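First the structure, then my questions, so here it is.
The other protein chains are all here in position, but one chain of the complex has been omitted.
Take a look at subunit A:
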Amino acid sequence: MTPQTSAFCSIVPPHLLEHLARSSNPAVAAAARRTLVADAAARTFRVLPLPGAAPTLAPGDAGKPHRTVHDCARGTDLPGTKVRGEGEEAVADATVNRAYAGLGATFDLFLNAYGHDSIDGSGLPLIASVHYDENYGNAFWNGEQMVFGDGDDEIFLDFTLPVDVIGHELAHGFTQYTANLEYFSQSGALNESVSDVFGSLVKQYALDQSAEQADWLIGEGLFHPNVEGTALRSMKAPGTAYDDDVLGKDPQPGHMDDYVRTGRDNGGVHINSGIPNHAFYLVATELGGKAWERAGQIWYDVMTGGTLAPETRFDEFAAATVAATRARYGEGEEIQAVLKAWTAVGVPTD
């Protein structure tokens, strides 16, 4: 920073406010709590775009991916320059090739496990843009395509590195075209959780792992080596993915007793997703074998069954999994596993 530009005054990272709010010094704690309450008032609502009409594909194209990867060249114009299309040879840029492969891995899971052709079920072309913006530590789904940053060189590396992150983003598209869960509060946490579930299943399917072999982590390998943490989220043990001096501790709960009420992050969509995430993990590990087969099938049936409202809450989603399990598997070990899992995370199913 040069003196003639601006003088830095203060920065209070949110996790420090959280720490300070629990301070043994009442004045410090009260001041921090006031700031946190002010933060909570600043909530923003997000409304997802309505599902668009699927493009018509030529006969013979069904059941095949239609991938295109673009390069934003560190700019923000989307989609950027096309650098690799379907069936084209790998390029020199590993980020481009990872995105291309990740789109394929996600397509493969949905088609081979569920007979779902692309994320809309009708062969939607899959589009990704990489190298978005400079030092951009994020990836997102913009309603039409996936967008990946290169990381901020401080906390995050290249967002195309973990295949479950690619699967997570595309699964936002799957949700948009199916249950269209509103991206706020409990329905938003379910939207996030469904992306973590299918993101993790993309990784497990690609590695041909059983539920016991899977790491159940989201974003493993994404953190910069300086960060004390293995991943962003753990479906197996929510709240344990990272514990870092700068970032603070993974805030995810794994039980309704610890549900976080907040206005930030669209009502804590990336926090409370830990609860349904853990329920899925419990179903998958109770049943054993390949998680995408029965546990994944149940979640898929719920998302595509047409019974979920956009503002679905946890208990309504849980009840829908019970109904979907009975419809597909009857009264057997599957229904017992589902009921047991939701009970374990404190979500009623009736």
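Basically, a residue touches a chain if its C-beta (ideal position, glycine included) is under 8 Å from a C-beta of that chain, and two chains touch if they have at least 3 such contacts; residues count from 1.
Going forward, contacts and distances are computed from a predicted model.
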{"item": "Omitted chain, identified by the protein name its UniProt record gives, among \"Raffinose/stachyose/melibiose transport system permease protein\", \"Carbohydrate ABC transporter substrate-binding protein, CUT1 family\", \"Metalloprotease\" or \"Isoquinoline 1-oxidoreductase alpha subunit\"", "value": "\"Metalloprotease\""}
{"item": "Residue of A:G63, A:G143 or A:P348 touching the missing chain in the full complex", "value": "A:G143"}
{"item": "Interface residues of subunit A (partner: the chain not displayed)", "value": "1, 4-15, 39, 42, 44-48, 76, 78, 134, 137-143, 147, 155-156, 159, 165, 168-169, 172, 183, 191-192, 195, 219, 232, 247, 251, 264-266, 268-271"}
